[in-house]
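All protein chains but one are shown in place.
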């Protein structure tokens, strides 16, 4: 049910025309961020690079890196579009497509991470680490550039999110602020969690070590998860234990943080 | 026992004179932020607008929006004064009135939210959302402009605070950093908590869904609260359960985060 | 096993030469931050002051305060070197000495705190509070300048860390993001925790009140600790209880966040 | 034939609406600079203060000084309106009232000088000198705050204009870039020129010493004037000598820089 | 003898590699300004847009306008290359091609003017005027966007240059700082000078009114020119008169400001 990049871009253009007309203080902001661009990719590199601007590496230079990555890996722009649709579909407070693009730190951080990850894959380690630091400073989100993250990702509110070096996150995953995918041990293999498709990780949950969280699982807010979580199950508590029955739905999509209290 | 706006302003002027004299590095900072202004309202619009300054909407323009709101809703400035008194009375580390005004991200974020809320009420949705994003970027506090918040509010340390769209917070409430008033469900009615007067929400607590937290209740640090909390009771744990006896005091005022461990 | 300041500085110089050669975008960043300086102390005051730059107190002026502190208290620079070694030894994702120096918000925040603490000791209270606010704004770390903190400190990821006014933290302590050393009560004595040497405080743990955490103790992620913790023990849960057997090792050094789930 | 302040403001509002609609890149610039303000005075203090913004004294603070001056001396705003009309009437390249206000360094420099002059009159010498330096840095125009300048002033192109401490300039004077009103001697009396009403001083002319330039005189481009100039006469050359016949017209108003070559 | 754009770009790349290696402070400056770009046009839009950066219209947005102009008018980039060659060939102090590109205000101002001129031709009058103001602020050069200027232009030192609305400047013209092409009269036709190919206008010369300066003429420093100048002649003085014999050479190319004193 997600839009194609072209459909999304048309919708964002129409929204920006409307919003800019209603609020002259922001007319040029809507123009510069959206209306002025020939494509979604152009607008994306412009807007996120502007956020990451700093003295050491100015926005224009960061944008050139974004454009280079976009040309070499078409999936980055498509993933961004799917992320926007994820916010639009899952977040009741998000009623137009421009919102995550323009305003949501979680969306913006993920897009910047994707460039850091592409740099890491190219062996440009120091620029990847530099970007990781800028993302942590600007968006309060700390994602190691070596982490692997899918598409259709929604990071709501985002402040305090930490995703460690060997983490793997599937598609259509929803995470809230203050979630940690943290490491245990220091051996050569994975030290961080592997999150399957459709998982919902509620606010403040800490998942530690190379555990596997199965497809469609739900991690309750404030949980501390130290072992594998079965697909389509819900876990809660410190440390987390399974609560409630299995379900065929994908909790990431309906964002229902509710859990039974009978635990 | 709170000061009037006029009394508060006199106290802040006297303090700033003293501090500026002792620390020449900050003399002009005290002058520009406090001493240069004819009223508390003038200083408030100056100082908070300076914090929110960005390329897209410069500080002077933001300040004009603040002044417009102050003129149309006198309660905003009075609430700010009560918030300062709340910090002064409840926080042992706060020993002069200028501290929250000049330095505390929680106080500053709430004042900026009040303008975003006023804009939201006027139907200026896009500028309200823009401000919400600026507040989240600058203060690491994410408050939806539609949320309703009273006066005498103290948000200590503040980083990571999230208050969702349909939340209602009463007067004389104290909250610490990393507290979440989060949503459950997606229907047309309220999806977020309703916090009554005098409640204390300790660090890292997550309150989820349209629950009612009664007057003078205490939510222990790190709790995950999924159901209503009785007035003057204390809840703790993941998920939170009632602990300790009822009390007639308002825990928000003495900031006692202590809870019995017998839970 | 830590390096001396001189050994560390030589290692950082060698690394920066290598990294700058590989990534021309950052060549001048490596030069300005490291290679251009005659000593570790010079580079440290340059780099951290640049991070704290603001209109009210520009970077050059902040740097002069740093240099003044370094001259009056030689221990500050030595502690910084030990902090870098702590990251290098304990964090598998940190594979060169320049990483914490250049990129890690936790390391940078602690170094800036040390200057605020020195100012506080000199009675320059208002500049100390100003710096505390800058640290909270720039690094999302809120440390009261009166708190006492040792050396060999590692603050991983760092966002949301809060350390209150009367806290005492020993040497070789590791803490993760979202950790709180919070206060209870308002009397004249200590209101915050005392953390002994070699303690590991995992992500999101809240330690409240004037409790004593003994040497080599481990506080599990997400715990809420309200009473003393015995040396070399592990506590977990909300509220935290002792789990697992005593150990002679220092958990801060191996960063093993794992805890038994049998609690 | 000049407009009143109210008429001018209405005309500027109408223009800005039109220009903002045609050029979305500048829509918010027109809004922030003109449309957002309730009066010409508000817009003037906003726009010129924004130009003078610097780390040591931010724009908002400068604007407060402007507003204080405007309230104490109503003539400052009226003079600004007359200056705009002067540009509109005399400069063929200026076809709307917003042009000098938004774009012309000469107009902007004169308005900022008026505030420096007001400060000088109040005995606030150091802030007046600070502003003089900002004006020289931002607009490349060096006017001593003690100089006395009338209204209806047009400074075309402006770069390199110098007006010394004891200069007096009447009303409806036009000067071009690189004009100098310079000093000779160092006694207690006037050391600089006195320019009467309606004088035109063409590009690059240097007028030196306490000479009197009579009403309606014309100083040819590149002249060096060392002695009094009769009213309604034209002088040219190095040093300048009278050329051409007397005229009843005011050369400042038609900006005719032409002079007979028979000199 | 000028280089093609491709040859010039190769030479600039080779120089930048050498200079960056010798001066690490500027290594990233050379990289960001030159080495990082795939073509001369890319580097040009990056570097000049960075100079024009301001709050109202950030550099990235200005760069997009540059790129749009470059695509629609191929002559703009070619003219820029010829301007660089003009500096290299005519200025003894310019010993590498990167110098005018990186450092010379005159070269940079002309390139920015070309974009303003292109906007003016497209009917985007307000953005053209905005750019004119930015050029005047940043480079101290005031060129009306309606003026018509050829290629192979060298503007040495540049401060104070003024070129009015109906001016026409041919190819291979050299002008120094403080030169004015000023207007006389206010009718519908041309009011400013027409400068033919190969003319040299020395420092501080003022040319006023719709006069014709013939091919290969030389205008001596400090002259005030009020009437036509014959091709290959030299004029000097206030007002300017012909001095010396006719010459077949192009004085713009050898930059010989010398004139006989027998005038």
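Here the chain labels run A, B, C, D and E in written order, and each chain numbers its own residues starting at 1.
By definition in this document, a residue touches a chain if its C-beta (ideal position, glycine included) is under 8 Å from a C-beta of that chain, and two chains touch if they have at least 3 such contacts.
Because the structure is predicted, anything quoted here is derived from the model rather than measured.
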Chains still shown that are in contact with the chain withheld from the display: A, B, C, D, E
Which residue of D:57, D:99 or D:229 touches the chain not shown here: D:57
Which residue of D:164, D:198, D:216 or D:251 touches the chain not shown here: D:164
Where the unshown chain meets chain C, residue by residue: 28, 32, 36-37, 46, 49-50, 56, 58-61, 63-64
Residues of chain E in contact with the chain not shown: 19, 22-23, 25-26, 28-29, 32, 50, 92-93, 99, 102-105, 138-140, 157, 159-160, 176-178, 202-204, 220-223, 236-238, 254-259, 261, 263
Footprint left on chain B by the chain that the document does not show: 20, 24-29, 31-32, 35-36
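Definition applied: only the chains that are shown with their structure count from here on.
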Each chain counted as touching chain A and chain E at once: B, C, D
Partner chains that chain B and chain C have in common: A, D, E
A-B or C-D - the one linked by more C-beta pairs in contact: A-B
Interface residue overlap between copies chain A and chain D, same or different (over half shared): same
Centre-of-Cα separation between chain E and chain B, whole angstrom: 56
Distance from the mean Cα position of chain E to that of chain D, given in whole angstrom: 28
Residues of chain C whose C-beta touches two or more other chains: 25-26, 28-29, 32, 55, 140, 159-160, 178, 204, 222-223, 238
